[in-house]
Structures are given as structure tokens and as C-alpha cells.
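My questions will all concern the structure given below.
Just one protein chain is left out here, and the rest sit where they should.
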Amino acid sequence: MRAAARASAVALVVLVLVGLWELYRWIWTSAGWTWPFVVDSTSMPHVWTILKAFGQPTQVNQPALGTLLFHKALFTMKESAVGFAIGAVVGFTLGCLLVHSRLLQRGFLPYLVASQTIPILAIAPMVVVWVNPKLPPSLQGWGAVAVIASYLTFFPVLINTLRGLQSADARALELMRTYAAGRWSVLWKVRVPASLPFVFAALKLAATASVVGAIIGELPSGLQSGLGGAIINFNQYYSLEPQELWATNIVAALVGIIFFVIVVAAEKAIVRRAPEAAT
Amino acid sequence: MTARLMRKAGEWAPALAVFVLVIGAWEGGIALFHVQQFLLPRPSDIVRAFFSDRHTLWPAGWYTFKEALGGFVAGSTLGILAATFVGRFKSVGTAFMPIAIAANAVPIIAFAPIFDVWFNPLSPVSKMAIAAVLCFLPVMVNTLRGLQSASPRQIELMRSYAASELEIWRRVRVPTALPYVFTALKVASVLAMIGAIVGEYFGGAFTALGVLINSDAQIFHFVTAWAGILLASMLGLTLYGSVVLVERLVVRWTPAAGEA
Partner (left out) sequence: MSAAQQSVVSIEGVTKTFPHGNVTALQDIDLELEPGEFVSLIGPSGCGKSTLLRVIGDLIQPTSGTVTVNGKPAHKARVDHDYGIVFQDAVLFDWRTVAKNIALPLEMLGWDRERRNARVAEMMELVELKGFGDHHPWQLSGGMQQRASIARALAFEPALLLMDEPFGALDEMTRERLNLELLSIWERLASTVVFVTHSISEAVFLSTRVVVMSPRPGRIAGVVEIDLPSPRGVETREAPRFFELVTEVRELLRKRGEHLFPEEELL
């Protein structure tokens, strides 16, 4: 029952957005306003044009755009999923290690923070060149992109894991000390459960980050099989067929949302009390 | 006084030690392992290029920094305004949150080419727009959370003074929200710079840093490309650091709620 209510809420939101789009378009074209940007069929195609484009092939004798984008989406999702997994595991593990040493924290955290200011787009080509030869042929290409995606994922997971592990109730830790419990036992029995809400909050962020990382990673590596490649392609033809790029973006947005929803569902399954309501 | 300074120095010592170790290992390792210059030039080479190329590099950095700053200011301001508006009318807020959360899951960067179409790719406005969109959501969501986190007892106290909504806003909700706002601004500051640079990848003026890094890499001038990356990173950290500084001045109390 609640699922039906939620589904109709989503449908309502989509309808409102479509309505706003067309309304904006209509007002701006009628009034001829050029701020913030000129509105015409190239800069803002009709929603219907975009939707129709899904059913049409982009070139002669090619499958329909929808099918094309579907496969590209799967490709990108593969990269994101692997990147997400790697980043989450690395971030979590690092967090579990760092929580035991203030010294290591103070030594490394500033750089981990600074590392996020490095534009991955700039170092992506280097990552690709470095990682690809090290991978078996079946993993080459997209494997490097997964690594790039993991770069964006690991940081929020690390930071939140650390905070979560440190948030354990001081009295619970004292109790474990009375049992003369070892460091790892304390970690597993007390700290990790305490960290779960924080970790899941980070995973929700990381889900999106991994998709962003995958798309960005595809750009310099020249991979055609993913959404990033599609974006570059359709960007070149934009003035001729604007709706194709828009269609790609809609698919990219959906991929991001789907990933997010998966993490939320996983959270509900694993943490059986009310999940963290915050972003 | 000196005790405090010593303590502060002690806090930063491990980081400094790591810095020295890593740079040293990097410098030595490159020579030792004959790593391709493409992947990782020597730090000394990078620093040299950073200064020798400063006539092209630094203005480009400034150009991109302005884009990031403009986007940061625009996006954050809009985010705070939106949160204030939504917070004022509670029903809008609860309906709006799921939409905002879903919107947060959309990879905005995919829209970079479209922003280029809307606002001439050579104009900084297109990159500012990307940066602004990236900043808007985290700032809005966190500001809203902050505004809603005032303790009910404090509100009750204000009602006992027959305070108007505006006074409650001014005296309770805004101060409570400030720590949350600054947390979001820190995140946004980093996103702004990254947004500007990634946006430039899809096309931008030659005077922009992202374009410069990209073109340098494409003609195999890797050392200069790395110098550009170093500059981009420094600029991102500068923006972040400025936000931290402002936070220290404005939020002078220990936040009751802590950081998000």
C-alpha cells in the first residue's frame, strides 16, 4: 500500500517537473527573453521530442537510442558498482585501521582530505595508462574506470567510518575493557555496530560519487561503451540532434538514482531499525 | 602560551613527517624505479615547472578560481535562500526533502555539455553554472537540517516571551543552523573547484586551467600538466581553508549539535 503511494508520489513529481519544463519553455519563447540563456528547440527540446528519441536509431541500421543507452548504462553501472565496492571496502578498512592510532590519523588525514581537491579528470588518463597493463584483458578499459570511481568513493566512506567507529559509547568500551577484550574484538563487537548509521550515510553519498567517477573516468579513456562516451559523442552532434544528449543525461540521472535507491534498500535490510534519515 | 604552541606543533608533526617521507620516497623512487615521466614526474620537476611556467599557469589558475568562486557564492547563496524558504513553510519542507535527496543522486557533471550549450562554452558563466549547481544541493540540505534542529525547549522559551516568528528565527534558528551551514560550505568549496575544472574539459577558454592541463597532457607535456594539477589542488585547498577561517571567526562556540 505504501509502495503504491510512493510510486504515485514519484509519478506526480515527474509530471510536475515535465510541466515546469514545458511551462518555462513556453513562457521564455513567447516572451523572447534571452536571460539566462536563449530558449529554443536546441537548448531546450520538448519533453516529447526527447522521449521520442529513445525509440529512434541514431544512425542508419543502428539499434534504437533507447537500446543503445541501455547497454551503455549497464556498462557504466558495472564500472560504478565495482568502483563503489572497491572504494567502500578500502575506505572502511582504512577507517578500521586508523581508528586505533591517533598518530596515523594526524599523519595521513590531511593528505586524504587534500587528495579530494585533485581533479580526478586531470589524473584519470594517468590512472588509465598505469592500471590497464596490469589488468587481464577482460578487465582492461573499464577496470581502470572502476579504479577512478573508487577514488571518489573511498573518501566519504573512510571519513564517516572513522567518525562512526569513534562514536561508540564510552561506557560500552569500558565494559569491554572489564572483559579484557582484545582490540579487534572491541572493534567488531562495539565499534562497527556503532558506526553503521554513519557508514550508510556515506554509502549513500558514495553511490552517487561512484557513478560520477565512472562517467568522468570514461571521458579521457576514450571508452565508447559507456555513458561517458555517449555524452562526448552526442555533445559533438548536439546542434543537430540535441535530444540525444538530453536522453543520455536522463539515463545518467536514472542510473544515479537507481544506485542510491539500492543502497537505501540495502540499509533497510541490514540495519533493521529505522535507517539514517539524513543525506 | 608556548605550551599551546608546542601542542599545536605536536599535532601537525605527524602530518609533516608523512609529507617529508612521501616526497622523499617519491623523488627517490622515480629515479630508482625508472617510472615513466608520464605517470609521475619527480616532485622537484613539478615544482620547477610550477614556477617556470607561471606566466601561463598562474593566470589560468586565477581564471578558473574565479569561476569556482562565482559558482560557490551563487550556489551556496541560492541553497541558503531555498532552505530558508522551505524551512519557513514546514509542509513544503517535508514534501521537498525526498526530491532533494533524489536530486542529489543525479550525476550533475553529465549536464556539463548542456551548460556549455546554454552559456557559450568559452564564457566562464558555463563553468560557474556547473559549480553553482554542484554547491546548491549540499548547502540547501544541510542548512535546512540546521534550521530544523533547534531544540523544542528553546522554542518554548521564546514563546514564553511572546516572541514573533521572526524573532525566533533570528535568535534561535539561525544561530543553531550556522555550524551545519559551515559544514556544507566546506564540502561545497571543494566541489566548486572540481566542477569548474571538469566543466572545462568539455570545452573552455584557453585561459582556463582545466583546458590548459588537458591540452598539456595531450601534447605530452606531462610535467606542466602535473604542475597544473598541483595548482588546481592548491586553489581548492585555499577555498576550503578560507571557509574554515571564516567559520572560526563566526562560529565561536562549541556547536551543540556537532558537525553533520
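Here the chain labels run A and B in written order, and each chain numbers its own residues starting at 1.
As a working rule, a contact is a pair of C-beta atoms (placed from the backbone, for glycine too) under 8 Å apart; a residue touches a chain by one contact, two chains touch by 3 or more.
Please read these numbers as outputs of a predicted model, since none were measured by experiment.
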Practice task
Could you tell me which of the visible chains the hidden chain touches?
Solution key: B
Handout entry: Hidden partner chain, touching residue among B:12, B:161, B:206 or B:220
Key = B:161
Problem - Residue in contact with the excluded chain [from B:44, B:151 or B:218] - result: B:151
Problem - Identified contact with the non-displayed chain, of B:48, B:66 or B:171 - result: B:171
Exercise for the section: List the residues of subunit B that touch the chain left out of this view. Expected result: 151, 153-154, 156-157, 159-163, 167, 171-172, 175, 178, 251-256
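Please note the rule applied: only the chains that are shown with their structure count from here on.
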Completion exercise
Distance in whole angstrom between the CA centres of subunit A and subunit B is 18
Exercise for the section: Could you please specify the touching residues of subunit A with respect to subunit B in the complex? Expected result: 9, 13, 36-37, 42-43, 103-104, 106-111, 114, 116-123, 125-126, 129-130, 207-208, 211-212, 215-216, 219-220, 227, 231, 235, 238, 242, 245-246, 248-249, 252-253, 255-257, 259-260, 278-279
Exercise for the section: Going by the contact rule at the top, pick out the subunit B residues touching subunit A in the complex. Expected result: 11-15, 17-19, 22, 38-40, 98-102, 104-111, 113-114, 116-119, 138, 141-142, 145, 190, 193-194, 197-198, 201-202, 210, 213-214, 217, 225, 228-229, 232-233, 236-237, 240, 260
